[in-house]
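The complex appears here without one of its protein chains, the remainder shown in place.
Right, subunit A next:
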Amino acid sequence: MLDVLTRFAPMLADGALITLKITLLSVSMAALLALPLSLMRIQESRFLRWPVQLIISFFRGTPLIAQLFLLYYGSGQFRPFLMEMGLWGFFRDPVNCAILTFTMNSMAYQTEILRGALQSVDKRSVEAGKAMGMPMNLLYRHIVLPLAYRTAFPALGNEVILMLKGGAVASVITVMDLMGQTRRVFSQSFDINVYLVAAAMYLIIAIVFVSIWRLFERYLNRHQSHRVIRRKPITNRTALN
């Protein structure tokens, strides 16, 4: 076991870095895209709502690996066109395709999470803001979005973990992420321990991430972390009523 670690650790560490890079990049880009989309999704107008619903439904209803193949191999079918547009250099690189696919996929899930959070914002908070004469952008910046993100925060953390795990399929299109390096090392050594080491690395990344996310969550909800003051039970409640 230790032998495997010392021999293959540098490769696996390289892979882990790429996994981290791909995950963080696609999740954060998806977060930027998810906000306007979720705002569109909660509008009354069908023309704003339906396209977003269609995108979300597609990305949530098809396997990530199929989306990845569609983009990476499928773009090859349009090679002359893409070359003309000067985009072929982008689509030729599997890492770019993986990041683009994961961004779109994560965007769909994050939009749905944010939609739920936006709709769960207490109507009275919005009304209070309106009563103070807040214009729309101020209302969203200071009332709706902080409340929505606070609600959505745990679910968004789950989404990052899902992306971290789902990202392993990038190895199928020859991206040398943690999974890709693991598969390469296994095909050279036929040592099953490599998989176990990779499993441990994925778990460690996930656990570290979850701990950091919890800290952030506690920071966001710090206004609720007051001590509970225990009062003496009111004994003559029936008399009061």
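Keep this in mind: a contact is a pair of C-beta atoms (placed from the backbone, for glycine too) under 8 Å apart; a residue touches a chain by one contact, two chains touch by 3 or more; residues count from 1.
Here is the rule we go by: contacts and distances are computed from a predicted model.
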item: Listed names "Aldehyde dehydrogenase", "Similar to stage IV sporulation protein", "Heme exporter protein C" or "Amino acid ABC transporter membrane protein 1 (PAAT family)", with the criterion being the UniProt name of the chain not displayed; value: "Amino acid ABC transporter membrane protein 1 (PAAT family)"
item: Candidates A:Met40, A:Leu139, A:Met176 or A:Ala198 - the one touching the absent chain; value: A:Ala198
item: Touch criterion as defined above, residue of A:Ser57, A:Gln119, A:Gln188 or A:Asn221 at the omitted chain; value: A:Ser57
item: Selected residue (touches chain absent from view) among A:Ser45, A:Gln77, A:Ser211 or A:Gln224; value: A:Gln77
item: Touching residues on subunit A - with respect to the absent chain; value: 57-58, 60-67, 69-70, 73-78, 161, 164-169, 171-172, 179, 182-183, 186, 192, 195-196, 198-199, 202-203, 206-207
